[in-house]
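For this view, one protein chain was removed and the others were kept in their places.
Note that the chains take the letters A, B and C in the order they are written out, and that residue 1 is the start of every chain.
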Amino acid sequence: MKEETVKLIVILLGVASTLGIYSILYKENKVFRFFEHLYLGLAAGYSISAAWNDILRPQWWTLMMIEGRWWMLFAIPAAMMFYMIYSKQNSWMSRLIFGLFLGATAGQTFQAFAADYFPKFRTAASKAVMDLPEVNQPGAYGLTPFSAALNNVLFMVILASVMTYFFFSFEQKGKVIPSVSKFGRYTLMVAFGALFGSTIMARMSLLIGRMYFLIHDFVQVQLLHMQ
Amino acid sequence: MRIPQLDRRVLYLLLALVVSIPLLVNVPLPPPAITPPTKSFYETIETVSTDPKTKDKLVIISCNFGSGTLAENLSQLEATLNHIVSKRMKFAIFAFNDPQGRDLGGSTAQRIADKAGYKYGEDWVNWGFRPPQGIQSLLKAMVNDLHGALGTDVKGTKLSTIPVMANYKKADDVGLIIEFAAADTVKYWVQFFQRAGTTPIATLFCPTSVMANEAYPMLETGQLQGMLVGLKGANEFETVMKRPGFATRASASLSYSHLLIILLIILGNVGMIQDRKRQQGATK
Amino acid sequence: MFQVQHGAALYTHLAGAAVVSVILFFALTLVPTKLRRPLIMAVTFAAGLFYALEFFWPVSGPESDQKNFLTSYIKPFSDITTVLQSFALGLGVYSLVSIHLRKVARTQSGWAYSLVLIVSMIVMVIAHIGKEYIKAPWVHQLNEFAYSGLMKSLDATMFSIIAFYIVSAAYRAFRIRSTEATILLVSAGIIMLGQVAIGQAITNAIPNEGLTANLRVENMANWILKKVNSPAIMAIDFGLGVGGLATALRLWLSLERGSYFEEEL
Partner (left out) sequence: MNHATWPARVILIVISAVIVWTVIAAQRGKKLFIRRIPGLTAIDEAVGRAVEMGRGILLSSGLGGIDVVTLQALAICTNIASAAARYGTKVQMPIYEAALLPIAEDAISSAYNKAGRSDAFSSDDVRYLSNQQFAYAAGVAGMIQREQYAATFLFGTFFAESLIMAENANMVGAIQVAGTPSTTQIPFFIASCDYVIIGDEYYAATAYLTRQPTLLGSMIGQDRVKIAILVTVMLGFLLTMVKLPLVKNLFEDKDMPAASYYSPAKGGK
């Protein structure tokens, strides 16, 4: 097959699968079902290939068979334990290997917690109301020392009220706590609205990418031979 | 006039039209405002590329995205690489989240490098893809020994024999990390690499716009020095550099699709209020 | 004992390891019921302890290369866990294939789709693993069709379909029904306007300096994202972080109770 023919088929397959998947927007139908199953099959095949190409071959097979680290063979009985789940008497052995994974994940949490949250604690704890470094920074349009301090106070207020909203160990009664936590809930809604609004852009960008493929790569280049 | 509630299929059709038309014909659009993250992104590259301490160091271009987020990440990558090569900085392509990142990053870099007269192996290198599962330990190992930890480049050549890598052996030889990502992969650089050497390495982030939200606090904490937010950031960056590209064209589609959504929300609310009034009228 | 071997010696060592594996595996099946749970607990604890100790144990060495007695084992250990996890993929593939093969064998309704699934899986495996070993052009072309033509487009299309769903979700949900819904709508609206050039144009007339700059829509959007969004998200994160740490501790120390953790083994 010529290079161009391959390229043309690749584009045609791309167009077919794009339209096939989009057809679910109208309603569930046979074309979508076909592409859905095709997709699941390809994805399974891809996972198998990726597991071999990217992990098992370089990190296991090559080390064992070519570099001669014969003890890598012990990975097989260890991995076999996963499959013992299907044995009636010995399904407990699968828990042994899960235990290894659970333990390892749990053990890494200490470092992850320190690395993720300590900088955040640091930021929150060092919000200043005087001598604000950010006032003189480029990009701080119209930021006066007063408004910068106000922003930092607001930061603490929001942080505290949202955290209060998530305290579970006592009934949220009285005068202060319910209104603080209500304010927390409202600021959460502002945050979620903001997240929604800013995500729209990302999703539209994806659609633009796809439409560009249909319009440019397929219609303009392949059908109309425009460049 | 009574406004009916629209069927979801009508919404879908309207959206498809609004997105495609600006891609077919030129639709006028005002230039974007340059936001602070973009500004500091640009300024960080300026500083790193002129500061005598960092200008000869390596730039790591970490491409952790696939074809799914091509419109956003690729336009960011193109705009940024154009800037990096215009500063004559040496760079390395790297990927650890999606093998597609290695190919997309590699081919884009090749195209831009060819245009700029960069030679593979002398001015830039592609480290290739490493599986995400082992990335934490890999980055930890890379801190002291880039050559040993990474082994070979994408073509299987030992890094220690590639000329461009001769002077870049550990984290201290890296001047800038730029992460292009569809996920929060920048945290690995921040957690395990950025501050592991003697001086912190300037780190820039080019996320899809959705990932940007989680990254804003990192701009505040100083873990990130700048950020291009999605296609919008790329468009702003193209505007700053006065080099319009794909991002500029696509942002017309972007603008009008947002306008459509806002109109639809307004219509939906007006319709709802009308319905409510009518119901009240009926009960009277 | 653990020395690299080559040639014939490698194969005898591999055979030896295989024999030892079988014996060990068999020995495990003989572990009495009473000892099973403690064994699982011990393995879980040990695996966690490895990472915890590596993190907590004092380190020495030059500033940029601080390590303790466990640091150099981190990479091999994580490599091994990655390898083991890849082996588990077989469980999924087995589940998927057995469900669909059964459908095909019994020609249940929709069996043709199941056949499509199985065939496309096989094609992808041949193409994608094959391209690493077979140099013939047809393998390369098959991989182009299956991977670049179909898989990549399907991925990108499925991702982009969210754009349509986001419109219907916004249309339906953003109504001024309650205070909370209204807040959500206003905040989303400002961000949307502030993010695109056409929205920014609304307030382009306002100077971008001094106090009035605050009225520009992109500055409002930015203010919401930086000053309201960040502390709110940070507060959620603190709770999630502590919750995650607590769950990790319960798992690590086998404190967890409940059906899965208390069943007879």
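Operating definition for what follows: a residue touches a chain if its C-beta (ideal position, glycine included) is under 8 Å from a C-beta of that chain, and two chains touch if they have at least 3 such contacts.
Since we're looking at a predicted model, the values are computed, not measured.
Engineer: Need the list of shown chains touched by the one chain that isn't shown.
Structural biologist: A, B, C
Engineer: Specify the residue from the set A:Ala78, A:Ile158 or A:Leu188 that touches the hidden chain.
Structural biologist: Touches the omitted chain: A:Leu188.
Engineer: Return the single residue from A:Thr5, A:Thr62 or A:Ser91 that touches the missing chain.
Structural biologist: Once the missing chain is taken into account, the touching residue is A:Ser91.
Engineer: Touching the absent chain in the whole complex: find that residue among C:Lys75, C:His140 or C:Arg250.
Structural biologist: C:Arg250
Engineer: Since one chain isn't shown, list which residues of chain B touch it in the complete complex.
Structural biologist: 8, 68, 140, 183, 191-192, 195-196, 210-211, 213-214
Engineer: Across the whole complex, list the residues on chain C that are touched by the chain not included here.
Structural biologist: 54-57, 59, 66, 68, 85, 88-93, 95-96, 99, 154-155, 158-159, 161-162, 165-166, 168-170, 172-174, 184, 233, 236-240, 242-251, 253, 255-260, 263
Engineer: Spell out the interface residues on chain A facing the chain that's missing from view.
Structural biologist: Residues 21, 24, 27-28, 32-33, 35-36, 39-40, 42-44, 46-47, 82, 85-86, 91, 94, 98, 101-102, 105-106, 109-111, 113-115, 118-119, 121-122, 124-131, 133, 156, 159-160, 163-164, 166-172, 188, 192-193, 195-196, 199, 203 of chain A touch the chain absent from view.
Throughout what follows, only the chains that are shown with their structure count from here on.
Engineer: Chain pair with the most contact pairs?
Structural biologist: More C-beta pairs are in contact between A-C than between any other chains.
Engineer: In whole angstrom, how far does the Cα centroid of chain A sit from the Cα centroid of chain C?
Structural biologist: 8
Engineer: Provide the C-alpha centroid distance between chain A and chain B, rounded to the nearest whole angstrom.
Structural biologist: Taking the mean C-alpha position of each chain, the two centres sit 15 Å apart.
Engineer: If I count partner chains per residue in chain B, which residues reach a count of at least 2?
Structural biologist: 12, 15, 19, 36, 68-70, 131, 133-134, 209, 213, 217, 220, 232, 254, 257-258, 261
Engineer: Hunt down the residues of chain A that sit against at least two other chains at once, touch-wise.
Structural biologist: As it turns out, chain A has residues touching two or more other chains at 25, 50, 55, 59, 116, 120, 123, 194-195, 198-201, 203-204, 206-207, 209.
Engineer: Please give the residue numbers of chain A that touch chain B in the complex, ascending.
Structural biologist: 25-26, 50, 54-55, 59, 112, 115-116, 119-120, 122-123, 138-140, 194-195, 198-209, 211-212, 215-216
Engineer: Inside the complex, what are the residues of chain C that reach chain B?
Structural biologist: Listed in rising order, the residues are 63-65, 71, 74-75, 78-79, 81-82, 85, 152, 155-156, 159-160, 163-164, 166-168, 170-172, 174-176, 185, 189, 192-193, 195-201, 204, 208, 216, 218, 222, 225-226, 229-230, 233-234.
Engineer: Mind listing the chain B positions that touch chain C in their complex?
Structural biologist: My answer: residues 6, 8, 11-12, 15, 19, 29-33, 35-36, 66-70, 100, 131, 133-134, 136-138, 140-141, 143-144, 170-172, 196-198, 209, 213-214, 216-217, 220, 232, 235, 251, 254-262, 264-265, 268-269, 272.
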